[in-house]
Every structure is written in structure tokens, then in C-alpha cells.
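Removed from the display is one protein chain of the complex; every other protein chain stays in position.
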Amino acid sequence: MSADIVSGTPGPFIRMKGISKAFGAFRALDDVNIDIRPGEVLALLGENGAGKSTLMKILSGIHIPTGGEIDIDGVKQTIDSVKTAQQLGIILIHQELNLLDNLDVAGNIFLGREPTGRFKLVDKQKMYADAAELLKLFGLKISPQTSVSKLSIAEQQLIEIIKALSQNARVIIMDEPTSSLTLKETELLFGIISGLKAKGISVVYISHRLNEVTQIADRAIVLKDGKNSGELAREDINHDNLVKLMIGRDIFKAEQEGWAYKPEYSFEAIDISTYRYPGNKINLRLVGGEILGISGLVGAGRTELVNTFFGIHKPAGGYLRLNGADKRINTPDDAIASGIFLVPEDRRSQGIIVSMDIVQNTTLPNLGPNSSGGIISNKKENEATAKVAKELNVRAPGLTTLLKNLSGGNQQKVAIGKWLSRSPSLLIFDEPTRGVDIGAKAEIYAIMRNLAKQGVMILVVSSDMEEIINISHRILVMHEGKISGELMPADFTEENIMRHAVGL
Amino acid sequence: MKKERGIFIIFVVLCVLVSIGNPNFLGAANLKNTTRLIGIFGIFSIGSGIVIIGRGIDLAVGSVFSLVGVILSMLLVTHHVAWPLAILAVIALSLLIGWFQGTLIAKYKIQAFIVTLCGLLFYRGIARFISNDVTMGFGDGEGFAGVQYLAAGNLLGVPVPFLLMILIAVIAGIFLHRSVYGRYIFAIGRNEEAAFFSGINTNRMVLLTYVISGLLTGISGILLAFYTNAIAPSSHGNFYELYGIAAAVLGGCSLKGGEGSIAGIIIGAAMLQVIQNLVNLLGIPSSLNFAVMGIVILIGVLADKFFMGRQTTTK
Partner (left out) sequence: MPLTHIPNYHMKLSAKIILLAALLNFGCKRNDKPTIAFIAGAATDFWTLAEKGTNQAAKELPGYNVIFKYTTDGATEEQKRVVDDLLVNGVSGIAIAPLDPINQKPFIDATAEQVPVVITDSDIPGSKRLCYLGTSNIQAGKAAGQLIKTALPKGGKVMLFVGKADAQNAKERITGLEEELKDSGITIVGIKTDNIDRVRAKANVNDVLVSNPEVGCFVGLWSYNGPAILNAVKESGKLASVKIVCFDEEQETLQGVQKGEIVGTVVQQPYEFGYQSVKLLAKYISGDKKSAPGEVIIPATIINHDNVEGFIAKMKAIRAK
């Protein structure tokens, strides 16, 4: 399908024609065509590895294509560096933000373009005044002197957008901009995107979240396996059409059968307080077979709470009770010994060791049973890993594949798999599907449901509303270190969650 | 574990070239001399390497040699302590030094470079102070010839330090490559946070690497003291920490941690000694000694990179 089929009123100003890109023997992009029109929001979709990011990195000068051409305003352009792209008005906002922690907000916005006064010195007064004006324009109540490290991820993202706009961007490419935003922040972002449209600035929006796309996109282009898979006009953008183009099946259609809880297994937090909110006592309880979701805004203390359950931090107060017995958990070692396991929030730096292979990652917390007299049995650990890998459908060339060569979804399966051979009592998932493609997401949900069916207690922390609503049996919402609400399935709506999350 | 193949090939090529240049290289006398030094240097290089694999560094080694040597001489010669007791005392001291440095690094999270750099200055200063800066010797070794045998003697024609190194290397190899603790050390070297999230007591493991390094430094320190038979406190063992680090790096350890093997470290240590041996045997001016060493280390690391690159692409 060619990009020219759907015609809009203003003609495209950027055309990428027949773009190919190969990394060694791997063809990331194969004859891909897209166009971008002034003042539109173009959603670019596809599973991980479909080539969306590569395509946009080519447009923004990070990668050089191996074939094809780029026309801008009808003129063929060679974009061979980020600087060239910026001069042409093309700005990419990375998934991993690129702000400098040691500079303040204004310094970041004007980095490399600081206004100068006499003697070529930086005119700080003007810089702060300009920055303040831009911040006001976006309704941000942040001082330009604030250090970037003190901002939330959402705020940092907005700073990136402001930075892009102050560089006279014509098209802003956003790669998964909402992956760490809360609902409220996402809405703020959408407001800003509308504002950009009104100014005639185009936005290319890369996302996994289909409901966001249906909400804001004027047009959607779907890539699959490095090729054009299809294009949808505004009126055709809906969940079913998008999923069909992306993978050809629907992932959230999980069977909703009756759940059998096992109250003989239980986990209780009694007056637990964390180092972050030492004054706030938290009480919660879940039973075998239950999936308890914890929602809330970034900074509400969710991760600190579950990390405390796992012994990463010592509790500031209170105690835990597992199956009716009090537990003192001060280190991960204590938690593991009690059958409490955590699949942490930051996969690459906490969940797995990317430079070790599947076997070494899977058995790292289980070397006891896979060794005798302190000496590791390779046979035992290979067998144990093979079993888990098969159970979780880890797709890899072999068990000695290094984790860095696996997709995000398969990495996450390994991060989960390392606990499965130990018959968990409580398995905690913190942002279980962040950066995971849509196919693997479905598999991870299936794993969680399966474990629950076997009587394991599941605790899920997620910023993804759709996810927490779909997976949980019960939802606790946190706000500033306290549990501000508890929802039963009948009340599972994004509005209800948000209401508690902001403390209303 | 094919990583050390590259460096091993270079090592063999080097040995072949030297023996062509001077056939005496393979003579019994030279082999004895060189393997004795390889043994002494290899033992502490294993310790330095294990620390590096756990993403640390030990810069205090050379100064510990000086302190161990001075105290050993004082115990044996000045105070006439029985040699087994004296050996135990200095081993205990070097374990204590390892424990002290390891605690500061693991528990109090002070950077290893800083802790051991301060150690480098401190232990040397103490050694010079307690000896009044006077060269300490062992003289004829009356009363402790038994322990001198460890450094200077041969067993079945093989220098004792070399045999000792082989024994330690086998134990260290099993520890590092086969045992649970070894796996933990590699995991910590690659990603300490993820290791902690997997329930590993990372502080205790990091501490353990420094204690091991302390122990092996102590053993090497005793051998070294008897090798020179005299310890000039201000210069004894100066810069020797760099031999340990260079051997580890040559043998495939990455200063970023999580990489390396005992076999590689031993080959690296052996290579450094053969290089110095060849400078003399091939009649290269002594002044070029360090230059030759620098070039060979660089070639070794480049070759290692080349072999590693091939390994990952064929995978």
C-alpha cells in the first residue's frame, strides 16, 4: 500500500520514499514510504522491531538510510546529521530523555543557543525571562531556575518539547512520549499537541497505546516487519483496525472465568511505612489467587512500597505477615527465603543482567538448588532454565544467548522466570510491560493469570490504566504515600482511578 | 571461555620467537628463574584480577608488599619469632588490610580507587616509619631456612612459588568459575543493582574480593621478601600493583568489571615476566624494558578485542 493513497487537503511537506535500512544482514526497513503533512498528528505504529524508531531516526539524521530518498517541500534533501535535521525543522524527542541533569530548566532549553549580551557572555536575565515565558505558555508552574533532576519525567518531557519549539521545529517526533506519564500528564501533553497543530506544526506520534492513538491521531501509518503494513484515515482509526494491521489478533480478549481464591494463603502489610513517607502507615492484604493492582501517580510511593516488601529498603515502621506468620524482611535475601519475589520497575538495571545469558540470569537467585557443596551444576541449571524458558515461551536462539540480544518482552519473561522455579507465594510486578511489545504483553498477562490460578498472590504496580484495569481483581490507588482508594471491578474506570490518584 | 585463546596464542608466539633468538630461553636455568617470578607475580595478580572482576581495583598491593616485608623481617630477625608464627602474623595482617579496605568500599561506599590509593600511601608510610627507613634483611636465614625454601627452593626441579601459584590458581579457578560465589562476583561486576535485586548479599561479596586480594598479596609479599632477601621500605614493591592490574587486563579482565578468567590472568602475569626476560636474553637495552612491556600489553588488549569481536559475531 502506498502512502499516497489517502489524500488530505494540505499536501505533504515531507515525503520519505522507498526508504531501506540494513544493519549488517538484518533488514530493519525495506522500501518504506511515508509522508507528513503540515499541522497533522501522524501516528506511527507497529510492534517492537517493526522499524518505527529506525524510520524516525533516519528522518532526524541519527541513521543514514541504505536506500530511498527524503523530499522536503519538494526538494530532495540529504539528512546526514542531527544538526541538518534540526536546521530543516525536524526534532526527535527520544524515549530516553536527553536533558542534562546538572543544568537548570532554562539552561536545558537554550543549551548551545544561550542568548548572549555584552562580551559574548550568557545573558542570564534574558535566558530566564525567555524560558519563563515559554513555561507559562505551556501552563507549567516551574521556575526556570529549577534543576532538571528535580522534575518528574512528565515535566522533563515537556521541557524537551519546549526546547524543540524554541528551535523553530516544523515537525516534532515523539517516541513513546507517554510511557512514563500519568493520565493527567498525558492529557496535558495532548492539549499541547493540539496547540502545536493549531500552529501548523506536525507531530509524529510513536506509541504502543492504541487508545491514545484513537484519541489524538489524524492519520495512522502502521509498519510491520520493516515494511508498510497499512494506513488509516481519521475515521478508520479504531482499536480493531489497528491491531489487525499490527499483528492480526486481539490481545485483551482474555477469558473471564470465575476465580477461585485461596484464603489459606495471605500477605498482609501492617502499619508499614517506607523511607520516602516515614509518617504514612499503610495496611493492605491480599490472598492466594488474587491479582491486586496498585495505581497512582508517579511519586505516589508505589515503587517504594513494593521495594520495601521485597527488602530493598528496610521498612521505616510496621511489619509484614505471610500466611498468618509475622515476617521480618530487611534484605531481598529475607524476602526470597519467604517466597516473596519482585520483578522490578527498571528491568535493564534491576531486573536482569544484560551481559549475562539466559541461564545465568534465570538461576542467579536459585543457585542453591542448582549446586552441591557450593559448586554449580551446569546440567542442573540448564535443565531448570530450559523448563522455565519453555513454560514462559522465551524466544531466543539458545539458552546461552545474552539478554542484551533479546527483545524487551523476552527479557521481561526471563526477569519473571528467575522466580518461577522457586514456587512463589507472593509475586510483585512493578510496571510489568513497560517497553514490551504488544504480543509479549499478552503473554505476560497470561503468565500472571496462570500463576494466580495456581494460588500465587500477585501484586501489580502500573501506570498504564488500561493494563491495571484489565489485569486486576481489585485496585488500590495511592496518593502521596497513602492508600487513597480501593476499587472493585464494578468501579474500574480511568476516572475513578484518577480521582483517587490526585487525592480527591 | 575462549577469550583467553587470543592472549595465549600471542604468549606462545612470543616464547617461540624468544627461544629462536636465544635458545637458552628454554634452558633449565632460565625456565627456573622465569617460572619462579611468574609464580610470585601470578599469585597476587589472581587477587587483583578477582577484585577487578567484581568491578573494583586494588592499588595498595605494592605498599602492602613493603609493609609485609618489613614486618616479616622484624619478626624473624629482630624479634626471633618462630617462622610459622611470623608467617601467620603477616598473613593475618594482609587479611586485615583486605577486610579494612573492603569494608570501606562495600559498606561505606567509598570509591575503591580512593580507598586503595590512600592505602598505597598509608601502608608505605607505615613501613618506612617502623623500619626507620632502614633496609631490612634476612641475612643468612638462620632459624627460618624452611620458609626461605618457599621462595627460593625447588620441588622436583620446579620452583616452589610456581607450584604454589598453580595450586592457588586451581582453587581460585574453581571458586571463580564453578562456584556459586564466583557467579555472584561476575554478576556484581556486570550489574551490582540487579545482583542485589536477585537476593545476593552484594556488600559481603565485594568485601570478600578484597579479603581474597589481601590474602594473596600477603602470600606474594612473603615470597617477594625472601626473593630479594632485603626490603628497602621506600622502594620495595613500588608500582607492583600495576603488574597485577596489567596481568588481569592482558588476561581479558575489563576494568568495567564482570569479565575475565583465572587462566587469562595467569597467562597475563606470565607474559609480563617473559617480556622482561626477553629484554635481557635478546640483548635489548634495559632502558627499553618498560617500552617493550607497554607495546606488548597494548597488542594483547587489541588482540583480545579482535577475538572478542569475532566471538560475538559468530554467536
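Order of writing sets the labels: A and B. Residues in every chain begin at 1.
Methods note: contacts are C-beta pairs under 8 Å (C-beta built on N, C-alpha and C of every residue); 3 or more make two chains touch, one makes a residue touch a chain.
Keep in mind the model is a prediction, meaning the values are calculated, not measured.
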Contact set of the excluded chain (shown chains only): B
Hidden partner interface residues of subunit B, rising order: 22, 24-25, 27, 29-30, 33, 37, 40, 128, 132-135, 137, 139-140, 152, 224, 227-236, 238, 276-277, 280-281, 283, 286-287, 289
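Following the convention adopted for this analysis, only the chains that are shown with their structure count from here on.
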Subunit A residues within the subunit B interface of the complex: 310, 312, 331-333, 335-336, 342, 344, 349-356, 360, 364-365, 367-368, 371, 374-376, 401, 418
Sites on subunit B touched by subunit A in the complex: 174, 178-181, 183-184, 186-187, 190-191, 193-201, 258, 315
